[in-house]
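With one protein chain withheld, the remaining protein chains of the complex are depicted in position.
Presenting chain A:
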Amino acid sequence: MKVLVAVKRVIDYNVKIRVKADHSDVDLTNVKMAMNPFCEIAVEEAVRLKERGVATEVVAVTIGPKAAQEQLRTALALGADRAVHIDTSAETDERVESLAVAKLLAKVVEEEQPGLVILGKQAIDTDNNQTGQMLAALAGLSQGTFASEVKLSGDEGDKTLQVTREIDGGLQTVELTLPAIVTTDLRLNEPRYAKLPDIMKAKKKPLVVTTPAELGVEVASKVTLLKVESPAERQGGIKVGSVDELVDKLKNEAKVL
């Protein structure tokens, strides 16, 4: 079974972001970028499926500027076999929204015919949590979102996928027919680090570049970003010296007890 895994280049999760002075967006110049943490988990799961002999091939795909190829190389170093880069550098508005991403991925799914597609549950920049679900709808496939466990069962040719999902009240397990879309939650696995020899080897693995135009997908969105601003600053608080003082302040000053 072929596994397709989608990765996104985002600002590193430890970086404290700055809003541009003109409020047009977040300032990404000279900021450390990395693979979205949820995508790392998706790659790790795909690679583990290959190590278990379930997956025959792992294909990593990204949509973004040329620099996003770094994240594809990372995925290759972690164990993906080959990569597809959908280059959006030519787009006048480089912000490619979830719906367009899902349409592009649906084209790749159509071409590659994977048995399973794994994505992160959300990107830590836009925090949308949409792409996997949209892809499932467009490709007409089942979805197992917010997965903390993925298990394949059944015979050759008649496999089903059991996905344990993190839901508000606890956990839910659903069984999906394949092909299926899975989005990863943090608890699915602990991603490995790429070793230096693997990073070197990854440079020789195949990486194909295509564009939205070649795939026949219009990426323009009907949603426009009018403004980006910093959230209201919290007032700096005070330090109290004792539990007595804390209880007193909560009762008499903040009046929350």
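Observations
Just so it is clear, contacts are C-beta pairs under 8 Å (C-beta built on N, C-alpha and C of every residue); 3 or more make two chains touch, one makes a residue touch a chain; residues count from 1.
In the analysis below, contacts and distances are computed from a predicted model.
Within the choices "Electron transfer flavoprotein subunit alpha", "Energy-coupling factor transporter ATP-binding protein EcfA2", "NADP oxidoreductase" or "Light-independent protochlorophyllide reductase subunit B", the name that UniProt assigns to the complex's undisplayed chain is "Electron transfer flavoprotein subunit alpha". In the complete complex, the residue from A:A90, A:V208 or A:V247 that touches the missing chain is A:V247.
Touching residues on chain A toward the chain that is not drawn are 11, 13-14, 16-17, 19, 26, 97-99, 102, 121-122, 124-138, 141-143, 145-146, 148, 162, 165-177, 180, 185-187, 221-231, 234-240, 242-244, 246-247, 249-250, 254, 256-257.
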